[in-house]
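With one protein chain held back, the other chains of the complex are shown just where they sit.
Each chain carries a letter (A and B) given by its place in the written order, and its residues are counted from 1.
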Amino acid sequence: MTKFRMRQAWTIARLEMHRAFLSKRAFWVYLLAILPAVIFIGHGIEMKVRESRYHGRGVTPAEVVDSFTKGENVEDVLKRAPKPVEDHEWSYRRPRDDEGDEGEGAKKPRVSERIEGRSLTYFDGQRRVNVNFENGVLIRQHSQNMKNFEEDRTVFAGVFQYFYLRLAIFFGCLGIFMNLFRGEMLDKTLHYWFLAPARREVLLLGKYLAGLVAATVIFTSGALLGFGAMLWPYSGAEMQAFWSGAGPAHMFWYAAAAALGCVGYGSVFLAAGLLLRNPIIPAAVLLVWESINGFLPDLLQKLSILHYLQSMCPVAAPIESDTPALLKLLLSPAAPTSRGFAVLGLLAVTMLVLWVASSAVRRIEINYGTE
Amino acid sequence: MAVYKRGYERYDGPLTSHTTRLLAMPRFAWARLMDQKLVVILLALSMLWPLLCGGFIYLANHLSLLQGFGGKDLGKMVEINGKFFLIFMNTQAVFSVLLAALTGPGLIAPDLANNALPLYFSRPLTRLDYIGARMAVLVALLSMITWIPGSVLFVMQSSMAGRTWFAANWHLGGAIVGGFLLRIALLSMVALTCSAWVKWRIVAGALVLGFFFILAGVSQMINAILRVEFGSLFNPSRAMYIIWSAMLGVEAPSGPTAWECVSVLAGLVVVLAMILERKLRPVEVIS
Partner (left out) sequence: MTAPGAAPDVVFEDVSKFYGEVLGVNKVTLHIPAGITSLVGPNGSGKTTLMNLMTGLIHPDRGAIAVRGLSPRDPESLMRITGYATQFDSAPRWATGMDFVATGLALYGYNRAESRELAWKALEQVSLTDAADRKVAGYSKGMRQRVRLAQAIAHDPPVLVLDEPLNGLDPLVRAETIDLFRHYAAQGRHVILSSHVLQEVDVISDQVILIANGMIVAEGEIRNVRDEMVEHPSQFIIRCRDASRIASLLFNESHVTEIRMNDDRLGLLVMTRDREEFSRALTRVAVAGHVIDGVIPADENVDALYEYLIGGRS
C-alpha cells in the first residue's frame, strides 16, 4: 500500500474517531466499560468503611473466636467475647418438628413454635465471624476474611470473562463497528465516503482503524480501571508480593484480552454491517453461540472468539453462580488454548473476516431506499 | 331543468366505532410482520418447546408406555407440577425476548425515522391509541408463544390427569396466564420504548437484546462483587422468574422476595411509559 493510501486511511480514521469517541450515541459504551470499576470501587469503599467501623468497636482475639462451639449458650459466648461488632436479635415462628407424628392420612393441625434468633458478629482484625443462635443456643458459625484477595481476584476473573468480554465488549463493539458502515447507510451519508478519491479498501481500513482505536482505548482502559479498583482496598505485603510476582503479567493479559476482544468482535461486526441488511440477527446468533459455548463439545468451543479470549485470561473464571445445577453438570470448558496460539488465531480470524469485508465493500452499492 | 346550488358537504353517514378504527393499525402491522420470513421461522421454532412439553405431559399420564424403561421409577421424575410449568415458562421467555427484539422495533422506529407520526396524530387518534394499537400487535404475537400454548398444556394435563389433579393444581392455570401476561406487558413496553428511543429499527433491536442480556450481566456482577443478592432486582428476567416461582408455588431461589420484584418491575414499566410518552411527539427538533 502506498504512503498516500496509508495517509488517506489515517485521515479517514481520524475523522471517524472523532465520531466514535465523542458522539452522544457512544456514551453508553463508556458506561459499559467503567461499570465493573464503579462496582469494585463501591465494594472497596464498603470494605474500608466496615473495617474502620469494626476496629472502632473492638477486636476479639482470634483464639477466642475460634473457641466457640456448636451448642454453647449465648451467655457463655458473651462472657468470653463481650465485644461483638454487630448484634442482631429477631424472632419468628416455625412449624414444630413433631408435626408429622400423628400418622399418615390424619388431618395435621398446623403447630408452630416461636424462635428467638440472635446473630453476633466478631472481628479478629482480619476475619469477620458470624455466630448464629436459636433460643440462646449456638447453631451455626461462619467466618469470612474481611478482605479476601484470592476471592476478589476470582470474582474479577468471573466479571471480566462473563460480563466484560461476553457482554460489554460484545455490545460495545456491536455499537461502534456497526455504526461505521450500517449506521452511515441508515443516516444516508455513506455515499459521501464513496465519492471521495479513495479505494474502498482504504475506506474500510480507515474506518476499522477508527473503531479499533476507540473500542480498544475505551475497553482496555475500562479493564485496567476495573483491575485497579479491585486491587485498591489491598495494601502492604500482599500487594508487594503480587506486584513483584504475577501482578504485571495479570494486568497485561487482561488488557491484551480486552484489546483482542475489540480486534475480533470489531472485525466480525464491521463485516456483518457490510454484508447484511439486518446485522442484529447474526449478532443475536453470535451472542447465543458465545453464551452456550461452555456446553458445547471441545471442538465447537474452539470455534468461538470467547474461547480464545478466555484462554488468555490469567485466572480461570468460576462457573456462573445462577447456572442451574443440571446445566452445571453439562458444563465442560475446553482446555484453554496456549496464549500464543490464541493471539495468532484471533489475528488470523480477524484478517480473514477483514478480507471478506473488503471484497464486500468493493461490491456494495448505495441503495438507501431499502434501509 | 332544475339547478341545485351545490357546495361542500361533510360526510355525515355512519362511522365505524373507535375500537374498529383503532384495530386498523394492528391489522396492517400484523400483515407486515407475517410477511417476514424470520418472524415466521422464529414463531415456528418457539412452538417446538410447547410441543415437546405436550409430548412429555402425554407420557407422564401414560406411564404404561414407559414400562420397559422402568416406568414406575420414572413416575416421580415426570411429575407435572409447578416446577414443570416454571421450566416451560422460562424457556418460552427466552423465545419471547428474541421475538420481541425482532418484531418490536419495526413497530414505531420506522414511523419516527420517516416523520410519519404527524400523519397518525392528524387523524382522530391519541398517543395512547397509537401506543395501544402498536402494543396490541406485540401482545397478540407474544401470546401465541406464551400463555396460549401454556393454557393448552394446562388444559391437556387437567383432562388427562383428572379432577383430583385439577383440584389440587387449579391455581397453576391462573399463574401461567397471569405470569405470561406480566411478562408480555414488560416485554412490550421495553420493545416499544427501545423502538421509540432510537429511530433505527436495527439499533432498537440491539437495544432490546442488550437491555435483557446486559442487565442480567450487571445484576450478576453486583451480586458477585458486593456479595449480595439484591442485584437480582436489576435483572428483569430473574425478577420475573422469582415472581413466577411464587405464583406457581415453587420454592423461590434465594434473593429478593416476589413482592420486591413486583415493585421494581412496576417501577420499570412506569419509567418506560414516561420515556415513551416523551418520545412519541409529532414534532422534529433539529439541534
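The rule is simple: a contact is a pair of C-beta atoms (placed from the backbone, for glycine too) under 8 Å apart; a residue touches a chain by one contact, two chains touch by 3 or more.
The structure presented is a predicted model; accordingly, all values stated were derived computationally and were not measured.
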{"item": "Contact partner of the left-out chain, one of A:R50, A:R199 or A:K302", "value": "A:R199"}
{"item": "Absent-chain interface as seen on subunit A, which is shown", "value": "4, 7-8, 11-12, 15, 18-19, 23, 187-189, 191-192, 194-200, 202, 363, 365-368"}
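The criterion applied here is as follows: only the chains that are shown with their structure count from here on.
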{"item": "Residue ranges of subunit A in contact with subunit B within the complex", "value": "32, 35-36, 39-40, 42-43, 46, 155, 158-159, 162-163, 166-168, 171, 174-175, 178, 182-183, 186, 278-281, 283-284, 287, 320-322"}
{"item": "List of subunit B residues in touch with subunit A within their complex", "value": "38, 98, 101-102, 113, 200-203, 205-206, 209-210, 213-214, 217-218, 220-226, 238, 253"}
